[in-house]
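Note that one protein chain is taken out, while the other chains of the complex remain in position.
Letters are used for the chains, namely A and B, taken in the order the chains are written, and counting of residues starts over at 1 for each.
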Amino acid sequence: MNALSGDSPGLQRRRRMDRAFRVLCTTMAWTSVLILAILLLDIIRNGTQWLDLQFLQSFSSRFAHKAGIYAALVGSVWLVGLTAVMAIPVGVATAVYLEEYSPKNRLSRFIEVNIANLAGVPSIVYGMLGLAIFVRAFGFGHSILAGAATLSLLILPVIIIASREAIRAVPQSLRHGSYALGATQWQTIRAHVLPVATPGIITGVILSLSRAIGETAPLVIVGAATYVAFLPEGPLDNFTALPIQIFNWAARPQPDFHDLAAAGIIVLLAVLFVMNGTAALIRFRTQRNRPW
Amino acid sequence: MVDPRSLATTEEAPSSSTDVELDSPTILEARGIRFAYSAEGPDVLHGISMEIPENRITAIIGPSGCGKSTLLRLFNRMNDFIPGTDLRGEILYRGVNVYGNEVDPVEVRRRIGMVFQKPNPFPKSIAENIAWGPKINGLDSGASLDERVRRSLEQASLLDEVIDRLDAPGTALSGGQQQRLCIARAIAMEPEVILMDEPCSALDPVSTMRIEDLLFELKKQYTIVIVTHNMQQAARVSDYTAFLENGHLIEYGETNQVFTNPRQQRTEEYVTGRFG
Partner (left out) sequence: MQEIASAPSLETIRAGLRKRRLRDWRESGVGSLLLVCALVSVLTTIGVIAVLSVETFSFFREVSVADFLFGTRWTPLLEPRSFGVLPLLGGTLLIVAGSSLVAIPLGLGSALYLSEYSSARTRNLLKPILEVLAGIPTVVYGYFALTFVTPILQRVLPQTQVFNAASGTIVVGIMILPMVASLCDDAFRAVPSTLRHGGYALGATRREVSLQVVLPSALSGVLASFILAASRAIGETMAVTLAAGATPNLTLNPLESIQTMTAYIVQVSLGDTPQGTIEYKTIFAVGSLLFLITLAMNLLGHRILRRFQEVYE
């Protein structure tokens, strides 16, 4: 007991409230972890019984015990591949333009604001754009190409924003060194800026593609089929995708199909886990190796 | 005035010149303070011992990076917010170790106030800036709280300038006014000690003068410890001066003596501007 031990009733009450508040905030923060754990456990508990080689190799079926995810898995691979081919060049080029070329004028400012706002447009609205433009106006029909084009537009803002950050992190001194050797702007960008920015760009690209894999609503709108008993052979074929198949199973009333949905979710989450893990690894390794 | 014994000890162990003869009772005392920002890191304070006299202004001077702000922040446990620090030694406030197990840091800071290098008014009104401390600490409420706000502003010689806009945001004031607001905020808690960490370094010369004038007024009621890199300021306002270099207390004594007749070679070089 001494003058500084703060034993006045007022201070004791405040300390009690402080402790209670700390407990409250801590609990709230860890609630997210708890929710994540419950979610994963629930899915694993329901899904693992259906998860076998047959599930991965079968087409969907009216009978739960015959149904599999083969077409959806292949469809998702097609989708992501085409999306990557379309979205990455355009996204990275936009980022290079905005960071390295764009004059500080109203057009550049407009493009930037526009990208920020596109990032907030609900994904279902992209689906409606895809339906009207790609499916109908361009005549792609309910094809993989229409779906991938729609998803490309959807993830474009994410790729642009991540690539810009990566390009911005390249130190100015590197550019100056290149210019001092008589290199042109494009030579500088190609030989020095882009190689250094690549790990950051790849991380952003992987994260955006993993978002594309999980997107359901835009694909429903552009007309991904819910029952497909064949594998797509070209970009103009009809298709289904993992989240569509999961949605379809989850929407059925029979509990068996719910468990099938859980099995499908395990596959989807496993794909996402691998992608995000790769992105995290790249991020970790470049952060460690970077001299600045 | 100086105890001959202290002369002898300072020659041998300059980091522990505790034997300065003070003309006022000790209120704060550092005892063998060693401090590092991490357990593996180097010590930034190497065994500092000094006594702070009541109702006096004690200045801590020294080149930047010498540890003077670190030492100041140890007095009211502000370094608690940096994780992983390593402190040995004691800080005694009226004989009680402020780092003792029984001690509540909140209580310490209630009694030992602080004014920071950059004015940091809360984004609240001028009146709320001052009333907040007393309110949360339950010192006052209602009309007597309003009176406390006025009194504190008056003591900080800010009242005349803000009397008609107490509801304006504190951040709208000029830099010098903001710093006096922060002083008023500290005064409102009626602390016994006010620690000032280079309070004028972000201010223009006129505002600096006003704050220095204010310090003379305040020392009637409060003990003030001021860290400054401005030697003229230390010479003008303080009663006692401590000179720190590389985490060592090189010299501590009456301000006049430290500046006109320093006992240590390093002090002389520093106060005459040959380094630092």
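The rule we apply is simple: a residue touches a chain if its C-beta (ideal position, glycine included) is under 8 Å from a C-beta of that chain, and two chains touch if they have at least 3 such contacts.
Remember, it's a predicted structure, so these values are computed and weren't measured experimentally.
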| item | value |
| --- | --- |
| Selected from A:L118, A:V196 or A:L231 as touching the chain missing from the view | A:L118 |
| Residue ranges of chain A at the interface with the undisplayed chain | 14-15, 17-18, 21-22, 24-33, 35-36, 38-39, 42-43, 46, 89-90, 93-94, 96-98, 101-102, 110-111, 114-118, 120-129, 131-133, 136, 153, 156-157, 160, 184-186, 207, 210-211, 213-217, 220-221, 223, 226, 243, 246-247, 250-251, 258, 261-262, 265, 268-269, 272, 276, 280 |
| Interface with the unshown chain - residue positions in chain B | 76, 78, 81, 83, 106-107, 109-111, 113-114, 116, 118, 120-124, 132-133, 136-137, 182, 185-186, 189 |
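Simple rule for what comes next: only the chains that are shown with their structure count from here on.
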| item | value |
| --- | --- |
| Averaged-CA centre spacing for the pair chain B and chain A, given as whole angstrom | 53 |
| Partner chain B, residues of chain A touching it in the complex | 1-6, 10-11, 14-15 |
| Contact set on chain B toward chain A in their complex | 93-94, 96, 98, 100, 102-104, 106-108, 111, 136-138 |
